[in-house]
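Single-structure report; data block below.
Only a single protein chain was left out; the remaining protein chains are all shown in position.
Chains here go by letter, A and B, matching the order in which they are written, and residues are numbered from 1 within each.
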Amino acid sequence: MSTYRTNGMSRRGFLTGTTSVAALGMLGLGTAACGSSGGGGKATARIGWVEPKTGRLAAAYKPIYVGARLALEDLKAGGGLLGQAVQLMEEDDKGSPAAQPAVAQRLIREEPTFVVGPTGSSQVLASVTALARAKLIQSCWGGAELLGDGDRFPYHYQLVYNTTQQAEVAARFLHEVRGLRKIGIIVENSEFGTSIRDAVVRILRDTYSAKPVAVEVFEVDASDMTPFVRNLERAGVDGLGLFTGQPQATILILRAMAASDFHPVIVSHDLNYIEALGEFPRALLDGFFGTTYRGLTYTDAEEPSAAVHGLVERINKHPDTAGLGYSAVTSPYYDYMLLMAKVIEETKSLEPAKLKAALDKVEDYQGVRAKVSFTAKRHSGIAAEDITVGTLVSAKEPQSLGGVLRRRADGM
Amino acid sequence: MIADILVAGLVFGSLYGLVAVGFNILHRPTNVVNFAQGELIMIGAMLMAATPIGGLPWGIAAACVMAVVAIVTLAEERVAVTPVLRRSSHAVGWVITTLAFSLLLAEAAGRLWTDQPSTVAPPWPLSMRVEEVLGVRFSSYQVAVVVIAVAVVALLDVLDRSRLGTALRAVAADRDGARLRGIDPAALTRRSFLLGGALAGLTGVLAAPLLLASVTMGLGLLIKGFAALAVGGIGDNRGVLVAGWVLGVIEAAGAVFASPGSQSVVLFAAMLLILLIRPNGLRGLAVQRHV
Partner (left out) sequence: MSEARGTRSGAARRAAPWLVLVAAAAALPLLSGDPTITYLATTAGIYVLVGTGLNLMFGYTGQVSLGQGALVAVGAYTTGILMADHDWTFWAAAPVAVLVAVGAGTLMALPAFRLSSWYIALVTLGAAMAARSLLVEFEGLTGGWSGLIGIPRPVLGPWELGERGVFWLVLAVNVVLFAMVRTTVDSRLGRGMMAVRDAPEMARSVGVAPARMKLFAFACGGATAGLGGALLAVHHGLVTPDDFTLDFSILFLLVVIIGGAARLVGPIIGTLLFFALPELLTGLAEWRGLIYGAALLVLMVYAPQGIAGEWERLRARRRASGTPSDAYGTSDVSDASGTDVPVEVGPPRGEPLGVELVGVRKSFGGVHALQGVDLTIEPGTVHAIVGPNGSGKTTLLNVISRLLRQDGGRVLLGTEDVSRATAERLARHGVARVFQTPRLLGASSLRDNVLLGAYARERTGGTATVLRLPWARRERAELTEEADRLLADLGLAERADEEAAALPHGEQRLLEVARALMTRPRLLLMDEPAAGLTPRELESLGRLIRAIRDAGTTVVLVEHHIELVASVADVVTVLDRGRLVTSGSPQDALGDARVVEVYLGAPA
């Protein structure tokens, strides 16, 4: 149950990180000593790939890369990129922000055509900053608005909705669609949590001239959520934005709510359905929604596209998915890989500079999840109208194709 | 409000206290503070949540978990503690080896289980359902956790007064001297690790319904356990349990009254303050040695 981990060091990675801080980059030493790495010649097209292979995030992040692996299979089956064999340069970042500069150094030397990953807000910020001068095309799973700023990071392309877009949708759903007026916010104390909190507050103020009635921030390793939930309840919250990357925090919050029969409408940013949710009363789960992509939702009248159907089937079959199909399908990397393949075919080039020029002109590219457009300035590509809200309990419906897709909330 | 803080403080404080009691048991014969304690507890909770053991009747399941974790802890003693102490009893190599063992446990857990948190139902007839008595809201399971923590400490007190306890004190004071008096420090160390491991397993079992079992739960408990240990006084079981409660209450109060960023600062400041006033722990039992 992880979309993005917003905090690399919270409950996890005590020692894991210790090793990673230095360890990672050091992988470079040996290869560098050998002189030429990664096959040397121009016969292969290299793709940089940043994924935690070790450490405690390794298992959790695996599903996130399933889509990209499927796209890679397609590329290879289709004869590679521009007829050149595709070579994957996999880098283990252990899910640690501190490891990113070293990983970045290694990527720079490998001169890949483009880079996939890393995943996780903090990891992404560290990685993109470290790669900023390298002119390597990169797309990560990180929602910070800054990451979609084409002036700031001209080579990073964001294929996920950013926190502002997410906050807009969440606020619209609670305030406009459901007509709730006592909106509360509860977020984790992290880069992601604090930035989406600020975004929701700003949007409520600017668009709806409203103010949240309660704002709660909890430490990522808080063992008891009761006080925060009690505060929300006391403020009479009827609509709640719940934003955390820690699944246990979500469960503990729901538990505190169940204990006092407090059932507000919740918009979360994570719609993975995990076993632990089974303990909660239906009334509570029925009010649990989450932001998601229009392409991954269905209604009674509207089926997802055939492409989505096909992808979901393949995701479900892939061994790495491990029951986290929702994470796998919402991941940006499948769309990113296909988009890169298309751009490379069109420009007939593997030169980052030429690819960048082409990417900056992408308009209404139809990804499986949403439409994507970029300009030189705006690298936050997801079309606003393709961000929507889904229901959690629909994970149990047959139309969800094994719990991967979600029913779109009424009115969205 | 105050009642809520006290309930949460006592319940989670009991867990922190139990973690610290585990440190104590392992520390006494070896002078080692076990950095792997958090991961041992995690293993206990995960065994309950994610293996067939969890399907057994609660009592049997808990006993199995305690046995398994005790064996893992004994393995730690064999590979990570005794070899280091044998080579040099004053070296600090154990910091690294217990950390390394903790890394091994975490890696193994990451390999076995995903990071999905799992819930564990409390044993019948206890439940997590919140009751309200005289305006205080708590569940029967929360009461049970506090009672078990107190019982564990009381039991250890009894054990402490037995011959085993005396022998342990002798070993703690002077490992070589104890040997001369016919006490086998190695056997005692093994027994302590089995006991400490069983307690870690029990702590995991107890924590699972409250904190959710997940492969990431170890670090938080380790750190809070450290804090309870420092405040309560190394070697003082009653002291660390009380310290756990104090810290639990401060933490719960911090969640209500302090901003999130300042919570750990509040906790740290409280810890420092207590330590400065009572440098040998809350009850100040530590013996001062002289020339």
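Quick note on the criterion: a contact is a pair of C-beta atoms (placed from the backbone, for glycine too) under 8 Å apart; a residue touches a chain by one contact, two chains touch by 3 or more.
Owing to the predicted nature of the structure, the values given are computational and were not obtained by experimental measurement.
J.: Which of B:46, B:61 or B:103 touches the chain that is not shown?
T.: Reading the full complex, the residue touching the unseen chain is B:103.
J.: Among B:134, B:158, B:180 or B:276, which residue is in touch with the absent chain?
T.: With B:134, B:158, B:180 or B:276 as choices, the missing chain is touched by B:276.
J.: Going by the touch rule given at the top, which residues of chain A touch the chain that is not shown?
T.: 7-9, 13-19, 21-30, 32-33, 53-55, 58, 92, 96-98, 101-102, 105-106, 108-109, 122, 125-126, 129-130, 144, 146, 189-191, 194-195
J.: Mind pulling the chain B residues that touch the left-out chain?
T.: 33, 79-80, 83-84, 87-88, 91-97, 99-101, 103-104, 107-108, 110-111, 223, 226-227, 229-230, 234, 259, 261-265, 267-269, 271-272, 275-276, 279, 290-291
Heads up, the rule we're going with is that only the chains that are shown with their structure count from here on.
J.: Which residues of chain B touch chain A in the complex?
T.: Going by the criterion above, the answer is residues 4-5, 8, 11-12, 15, 38, 99, 102-103, 106-107, 109-111, 113-119, 121, 128-130, 137, 139, 210-212, 214-220, 222, 251-252, 255-256, 259-261, 263-264.
J.: In the complex formed with chain B, which residues of chain A make contact?
T.: So the residues of chain A in touch with chain B come to 1-2, 10-12, 14-16, 19, 54-60, 189, 217-219, 221-224, 226-228, 230-231, 247-248, 251-252, 255, 259-260, 274-276, 278-279, 322-324.
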